[in-house]
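Note that this complex is displayed minus one protein chain, with the remaining chains in position.
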Amino acid sequence: MSLLDVRDLHMHYATQGDPVRAVDGISFQLEKGQALGIVGESGSGKTSLSLALMRLLPSNATGYRGQVVLEGEDIVALRDEEFRRLVRWRKMSMVFQGAMNSLNPVLKVGHQVAEPFLEENKGQKGKKNLRKEAKERVLELFDLVRLPREAVDRYPHELSGGMKQRVMIAMSLVLDPSLVILDEPTSALDVSIQAQMMNLLKDLKRDLGISFIFITHDIALASDICDRIAVMYAGEIVEIGNAEDMLLRPQHPYTQKLLNSIPRLESNEAPQFIPGAPPDLTDPPTGCRFHPRCPFAFERCDRESPPVFTIQMGTNEEGLMTRCWLLDKEKR
Amino acid sequence: MSIAKTLAIRGLTLVGVLFAVLVMVVVSLGWTGFSDRMLTAIVNEEVRGLRQGLAQTIRDVDEIEQAIQEQRQELEASYGLDRPWLVRLPQMIWRVIRLDLGEARTLKTAEGSSSITSLIGERLPRTMLLVTTASAITAVFGLFLGVKLATRVGSRSDRIASLFAATSNALPAWWAGILMILLTYVILSTFGVRVFPPGGMYSAPPPEGGLARLLDLLWHAALPVITMVLISAGSWTYVVRTMVMNTAQEDFVTVARAKGLPEGTVMRNHILRVAAPPILTGLILGLASSVGGAILTETVFNWPGMGRLYYDAILSADETVVVALTFMFTLIYVTARFILEVLYIVVDPRVRYS
Partner (left out) sequence: MRGGLQTALTELLSSTTGKVGVTFFLVMLLISLYAIITNPLDFGTRLWNNPAAWADNPKNVPPAWTGIFEGSRRVNHTVFEASEPTEVRNTTRGIESVYTFNVDYTFDEAPTFTSFSIQNVTYHGSPPSTSVSVMRPDGRSLSLYRFVVPAPRNGETPPILRYQQTPFRVHLSGEPSVAVNVAQFLQDEFQVNISSSRLVGDIDEAVFGIPDTQGGGFQPLKGEYQIVVVARSQNERDSIEGVKFVLGGSQFGMMGTDSTGRDLARGLIFGFPVALAIGLITAVMATVIGTTMGIISGYTGGKTDILIQRFSDVLSNIPLLPILLFLAFILGQKLWIVIAILIVFGWPGMAIVIRSMVLQIRSGQLVEASISLGASRWRIMLRHIFPQMAPFVFAQMIFFTPAAILAEAGLSFLGLGDPSIPTWGQILDQGFRTGAVYVGYWWWVMPPGILIVLTALTFVLIALGMERVVDPRLRTVRQ
C-alpha cells in the first residue's frame, strides 16, 4: 500500500465569473520514504495542489473533492476538526514558499517551532515538564537542520533567509510526520545557500526516511532529490514517472519543452523558451490543455482530452504515464 | 538600534513637543501684549492689598503714596515688568516647567483655593474618570466587535459597521452630547422620566452616604461616557477590524493553521499578537483626541473637570489659567504618548532592533 494515494482531486476558486480550475482531477501515488517532485510553471496549480492536500482552503475555494488516502485513510472525508487534530503536522506537514513571511514576526522562532508540540502534548504532563521537553525537542531539531542552538531565542527579523528556511524545515519535522510537502523551499535563497539546503533535505530524507512532495518550477532541481517527478500543466498532471526516465526520455511535448528550457553547461545550444503563456484557468482550452502551445498538435488534440497512456521503459517496471494523443497507438 | 536609543529619540521628540508648546504659548502671550496685561493686573492686585494695609497704620496720604510707589516698582521689577517680554521669556518658561503655575483670578476650588495647582489637582481626577472609563469601554467593545467583523469581511454586518465607523468620523462628540441631552429632554417631557441628568457631576444637593454619592456620580457620568463611547467605538472597531483582517491574510497565519493549531490559538498568538502594535497606535490616537476632546465634552455636559475649567477660563478671560491648562493638556498628552511608546516597544520586537 502506498503512503499516499491521491485520486481525482479537485479544487477550484470562485471568482466573479467562471471558477478558476486550479486543481482539476489530480491523481498520483507516493511510496514511503520516497520523494515526488511536482514541476510546473507558475500558475500551473502546483501550490494550489499543496494547499488542497493540507486542506488549507482559501475562503473562495469551491469544488474541493476527490480522495486523498494517507496511510490507508481517506483524509478528504474527515471533518475539519478531525483533520486538524489527526492529520495536520502529525502525519503531513509543509514547508511554505517564501520563508520571509512564513514566520510570525513577534514570536521567538524556537517557540514557533515548538508550538505544534505543545499543542499535541498539552494536558498530558505538567506545564514545566512540557516546556522543558519542547525545548529539548526544538534543540534537537535545530541540531538536525544545522542551526545554532542560540537561535531558538531569536526573532525572525534577526535571522538570515537561509536560517529562516531551516527554521521552517525544523518546524515541519517537530511531530515526526510521515510526509512533508516542500513548496519551492529554495526559490527565495541565494544559489550557494540553495545547494546547502538541498544537501540538508537529502540527508533528512536518507536519515529519517520521510517522504517528500517537492514542489518546484525547476525540473533539474527536482531531479536532484526526487525519485519520481510529476509535471503539472493547467491544473492537471500531464506526465509522471521515474525521475531518470522523465529527464532522459520524456514523452510529453511539454516535459520536453521544460527540459529544453534549462540552460546547460555542457551544451552550446541556447536554452529554448516555451512560446505562449499558460492558459487562463477560468476557461481552459478544450481537449488537451497544452494544444495551443504544442508544436505537434493535431486536430484530435483540440477535440478530446487525452487519457493516460502508460509507456514501459527498460529501466523501470513502472514506466511513464503520459497524457498525450501522440502516444495513442491507433492515432490519426 | 538599541531599545534605549529608540526610546531616547521618542522621549526627546516628546520633550521637544512640550518645549515647543511652551515657547509658542509664551511667545504669543508676550508678542500680543497679553503677558504685560496679565502681570500688571497681578501687580495692581497686590498694590491694592498693600494700600489697604498701609492705610490702617499710616495716616499721611503722601507717605502712603510714596511707599506704594516704591513697592510697585519693586513688584514690577520682581515680575520683570520693567524689562521687555523677550527678556522675561526664559524665566517664565522655567516657572511653568517647575509647575509654579500661579493663581487664578476668579476660579476657585470647592475649598476656596484659587491656586491653579490645586485647581488642577481637583479637576484632573474627574477628567481622568470620564476619559479612562470611556476609553476602556470603547477599547474592549472595539476589540471584541472588530475581531468578530474581521472574520466576516464583506458581510452585511461588516458593511453596516464600516458605514457606522465612517459616520462617527464625521460626528463630533459635543454634538452627539447635545443630541443626547435633547433626547433626555424629550423622554422627560413625554414620559415624565429623567433617565439621565443632562449635566453636572452630582445632584443638588448631593445625596448623603458614600454609596449613594458614588451611584449619583455614576448616574451623572453615564451620559457623557455613553456619548464618548458611541462616537469613538465605531472608528475604533473599524481600526481593529482592518488590522486584524490585514494580519489574517499574512502567510504566517496560514502556516499557523497548517500546524494544526486550534482557531483560538491562531487568533490569539498569530493574529491579535501581531496586530496589537498597530492597534495600539490607534489607541494612542484615540486617547489623544479624547483628552483634548474633553474640553468640548465636559462643556456640553457641564462636567467640572479640566476641560470645563479651560472653557470657564476662556469665558472669564483668565489668562493665567489658560496658559497653565494649555501646558497641562500638552503634558498629559505627551506623558500618555510616552507610556504608550514604551508599551509599543514591549509588544513589538521589530521596533526594538530595527
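Letters A and B name the chains as they come in the text, with residue numbers starting at 1 for each one.
Here is the rule we use: a contact is a pair of C-beta atoms (placed from the backbone, for glycine too) under 8 Å apart; a residue touches a chain by one contact, two chains touch by 3 or more.
Because the structure is predicted, anything quoted here is derived from the model rather than measured.
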Contact with the hidden chain (one of B:Ala139, B:Ala248, B:Leu325 or B:Leu340): B:Leu325
Selected residue (touches chain absent from view) among B:Leu75, B:Ile93, B:Val153 or B:Ile226: B:Val153
Among B:Phe141, B:Trp175 or B:Tyr202, residue touching the chain not depicted: B:Trp175
Among B:Ala161, B:Val300 or B:Leu340, residue touching the chain not depicted: B:Val300
Interface with the undisplayed chain - residues on chain B: 13-14, 16-17, 20-21, 24-25, 28-29, 32, 34, 153-154, 166-167, 169-172, 174-175, 178-179, 181-182, 185-186, 189, 198, 246, 288, 291-293, 295-296, 299-300, 310-311, 314-315, 322-323, 325-326, 329-330, 333-334, 337
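Rule of thumb we're sticking to: only the chains that are shown with their structure count from here on.
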Centre-of-Cα separation between chain B and chain A, whole angstrom: 57
Residues of chain A that touch chain B when the two form their complex: 54, 56, 84-85, 87-90, 93-94, 96, 98, 101-107, 115-116, 119-120, 155, 157-158, 171
Chain A-facing residues of chain B, complex: 250-252, 254-262, 265, 269-270, 273-274, 276-277, 347-350, 353-354
